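Note that one protein chain is taken out, while the other chains of the complex remain in position.
Let's turn to chain A:
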Amino acid sequence: MDIDWAWIADHRDSLTEHALVHLRLALLPVLFGLLIALPLGVLCRRWGWLYPPALTIANILYAVPSLALFMIFIQYTGLTASTVMIPLTLYSLSVLIPNVVDGLASVSEPVRQAATAMGFGTLRRLMQVELPIAVPVVIAGTRVAAVSSISLVAVGQLIGQGGLGYDIIRGYQLQFQTQIVAATVLIVLLALVTDAILVTVQRLLTPWARARGGAS
């Protein structure tokens, strides 16, 4: 396999631009997913009956091929970034909802009781005790959602919104391997860097959780 290094050097700018678009298309949906999954997870935890149907719906959505979802949303949002980001947001829910629920469930009963007995109201307990303790588990889910979203975005190029997916399809059309390899490597790098950043964020946010995995 021959890599045309000169082409890569010449196209640094466009590759960078595609990478940034790629990140935006991939990560905004994860952020929206979190904004939906957090309250939904809290409700699922509060009313247990809500959880099975919520999870089933999220999983069914995840099973629908992205292409089919694009075709559905294209009728409403056209060939725009939204048409890619809405399905990705829905996909992220199947990982994020269970993680929010598990994260809240990781708050031990003595801790919950102690909080109540100290005089925390329901909302204050949620914000100051339960959600902070859920953070490590929620971030673990966010890592999975972010990495899979970064790899999924490329498919969006089928409707002209794919970030680095453009370079993969273009490279295929031109039978130009360098462009395909460069875009693929960049996508993997983006995923690795994003993951590393999330791990760092988790460490900084939850210094208290560091020994948990190792010790027990």
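Everything that follows uses one rule, which is that contacts are C-beta pairs under 8 Å (C-beta built on N, C-alpha and C of every residue); 3 or more make two chains touch, one makes a residue touch a chain; residues count from 1.
We take it that contacts and distances are computed from a predicted model.
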Record lookup, UniProt, unshown chain, options "ABC-type quaternary amine transporter", "Homoserine O-acetyltransferase", "Cytochrome P450" or "Proteasome subunit alpha" -> protein name "ABC-type quaternary amine transporter"
Touching the left-out chain: which of A:Thr80, A:Ser151, A:Thr184 or A:Thr206?
A:Thr206
Identified contact with the non-displayed chain, of A:Ser14, A:Thr56 or A:Gln113:
A:Gln113
Could I get the residues of chain A that touch the absent chain, sorted low to high?
108, 110-111, 113-121, 124, 129, 132-133, 135, 206-209, 211-212, 215
